[in-house]
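The complex appears here without one of its protein chains, the remainder shown in place.
Letters A and B name the chains as they come in the text, with residue numbers starting at 1 for each one.
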Amino acid sequence: MQELFWLANTVVAAPLVGAVISGVGLKFLSRIVTHWLTTTLVALSFFCSLAILIGYINGRYATYDHNLYTWAQAGNLTLTVGFLIDRLSAVMITVVTFVSWMVHIYSIGYMADDPGYKRFFCYISLFTFAMLMLVMANNFMQLFFGWEGVGLVSYLLIGFWFKKSSAIFANLKAFLVNRVGDFGYLLGIAVIFYYFNTLHYADVFTQIKPATPTTLICILLFIGAMAKSAQIPLHVWLPDSMEGPTPISALIHAATMVTAGVYMVARMSPLFENSVLVLSLITIIGAATCFFMGILGVVQKDIKRIVAYSTLSQLGYMVVALGISAYSAAIFHLVTHAFFKALLFLGAGSAIIAMHHDQDIFNMGNLRKYMPITFVTMLIGSLALIGFPGTAGFYSKDLIIEAAKYSSAPAGEIAYYATLFSVFVTALYTFRLIFLVFFTNERMGNSVREHLHECKPVVTWPLIALAVPSVLVGMFMINGILHDFFADSIKVLPQNNVLAEFAQQQYTGPFSMLLHGFISMPFLLMLLGVATAWLCYVKYPNIPSVLTKRAYIVRTILINKYGFDLLYEKIIMPCVRWCGYGLWKIADVLLIDRLVVNGTAYSIAGVARYLRVLQSGYLYHYVFTMIAGLLVLLLYLFYG
Amino acid sequence: MPDILFMIFASIAVLSALTVVLVKNPVYAVLSLIACFIATSLVWLGLDAEFLAWTLILVYVGAVLVLFLFIVMMLDIRFATMRARFSRWLPVGIAITAALVAMLLAFIAKDKFIPNADVAILAYGKDNVRNAELLGNHIFTNYLAQFEVAGVILLVAIIAAIGLIYRGPRNRRQQNVHKQISADPRDRVRLVSGE
Partner (left out) sequence: MLQYLVFSLSLFGIGIAGLFINRKNIILLLMCIELILLSANTNFVIFAKYWGDIGGQAFVFFVMTVAAAEAAIGLALLVLVFRSIKSINVEDINQLKG
């Protein structure tokens, strides 16, 4: 296993080295050196992870669980840095490093005229390191380290343009909402340690008995996942996180960080399988996020916000898959989503560059004439997103919908209908975007139109590189997914195993699934969605404005994002602030300062005032006291 | 010691002790104390502590109590200035003293302190051994260090006493800080008339 050890360590260490060197050398390294260094190191990381993945596919490697270093020990608690490599983490690290590499290359072009260029590369390398630590962890504390690390770098990157006040609000919002999730997650880790006395995955999983409170643990862990993977109600940070540069929206908020929650639940499948309540809860939350967030994507003007709500909706799909115990399907969708969503974000970024950083889709139009490569790649990405048969997105999305159909879980029906109707909504907002940006009439100003051209190759090559797996990955992975590729890493109870049922009853191979896809319900809904978008935005463009006037209330609700932001701002935060104020004024000032601290001083002074009388200064008082004391002492000695 | 002699000397000692406490004139008190010590020393003679008895008279009476007498006579004490207020603590004090004495009495009245035979004249150890010789042997073999320390204590006492009292040659002008601080303007200046 020597080579696996070296490969694994390189995968993690290379981005760290890149981040540290470029961070330390911010002042004296040049831009070119910085981007070459970080990009090459991340590429190295990608090739090593690819080698690991191929080794696992070939069956050459077995599950590898190795503690590298013990960094703390206190009583029972031993905190180590260790790596757990198996098929699940091999797939994840390959995806993470690939998308990270593409984003690094893309950023060379996108951030070319930004003063914080070198800082950006340092941060994205650091992010890659933290994400890899999260994925390759073999104990809960290291996962939490990676969890917090990606949260931190997300904060740093959302507020990358820190002079913009909206960026600062957004990054604080992201960090604080994530903190709420981290609180739940940390409580979960504490309960795990309390019951299992260890934080190592392998030890915890072998010790699960019917008596352990898996419901409590899983709810707490899922709160963390809710914040990290932006599920309702902790989803509010993701749309605002679009204040950051587009490459990081692609890297962090589409492909990798937000999927950490999904990965964590899949990794903890032995724990989650034990609790039907938590699985149902997960399904319902995922279904709600999937459906309702998609609808919000229909009323957005900002191109990045549309893709952000699309991310929220797809995350809902993944979480629904987790809830119906189709963990492998969730991971599958995670992988395909990483590719096409990163592609969509990077493509949107390319359009934004061309439009001189104007992000309003109502100011764009007919861009396919000017930016053909961007158009083609974004079209491919959109087809993958809506699940057009043949693309990777089709395989993963339809797998989830079919699995929901077979599910006998309590919330399985909700899951099925939510995911099914989301297909319609997804197609609607996706093609609304495509039509408004790449087709229809040109609405941009003349000055912008004169400079409108395709971006440089360093920007378009990653788009092409991401478009390829968006199409091909699906048909190659589906066999493995359905035939227990992740059997060692993910545990599913036999009665919940919807994927096995699907594989048995309906599945006969990728090609037949493709053909069957053309006559299935999702395809119908998808066509309906595309047709609706075409009708409303290409053929009769005044339909939206009419609807706006007629359905004014609905539109207000949608514009206000169902009031979640208002809820937090106007109701919950004042309560929290009131609690804080109360704790300050009463607990801190009154009780601790006045009662305990000053009170101790006053009571000592009071007692002293009474005791002072004893010091009368009269000699015979003292003599008297001495002899009385002598008497007491003798009494004690003789009779005590 | 024959009982009768002990009785005589013991009663002299106790009576003079009472005199010490009850008499008004401090000189009489000191003289009574001297008498008490002499009587006690005679009792010690009867208890085969010859060396100590003589030491008591020579050192204690002859030096310490004479020192007391010097001090009493040196300080100009108006011995009639007994502010004869009956303190409210006095009964409590008497009670405590009585309790102490009673307790100790009860303790020593236990049987273990009463030997079967009369306490006879014992020569501690061999016959014809002189008390001083015996005591000297004992101290200088077992308690030599403590002996030296006792010497040092006496030295310290001498130095301390001189250091506390001695104010220098008589006709040296010196500041009396206490007098300076306790000077009161009302003693020095008196307003006679205000014209």
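By definition in this document, a residue touches a chain if its C-beta (ideal position, glycine included) is under 8 Å from a C-beta of that chain, and two chains touch if they have at least 3 such contacts.
For clarity, every value in this text was computed on a predicted model and none was experimentally measured.
Peer 1: Among A:Ile32, A:Ala605 or A:Leu619, exactly one should touch the missing chain; which is it?
Peer 2: Of the listed residues, the one touching the omitted chain is A:Leu619.
Peer 1: Hey, which chain A residues sit against the chain that's not shown?
Peer 2: Where chain A meets the chain not shown: residues 612-620, 623-624, 627.
Peer 1: List the residues of chain B that touch the chain left out of this view.
Peer 2: 3, 6, 10, 13-14, 17-18, 20-21, 24, 26, 29-30, 33, 36-37, 40, 43-44, 47-49, 51-52, 55-56, 59-60, 63-65, 67-68, 71-72, 74-75, 77, 79, 81-85, 87, 89-90, 93-94, 96-97, 100-101, 104-105, 108-109, 113-115, 119, 122, 124-125, 131, 134-135, 138-139, 142-143, 146, 150, 153-154, 156-158, 160-161, 164-165, 178
The working rule: only the chains that are shown with their structure count from here on.
Peer 1: Okay, in this complex, where on chain B does chain A touch?
Peer 2: It is residues 87, 89, 92-93, 96-97, 99-100, 103-104, 107 of chain B that touch chain A.
Peer 1: Write out the stretch or stretches of chain A touching chain B in their complex.
Peer 2: Checking each residue of chain A against chain B gives 620-621, 624, 627-628, 630-631, 634-635, 638.
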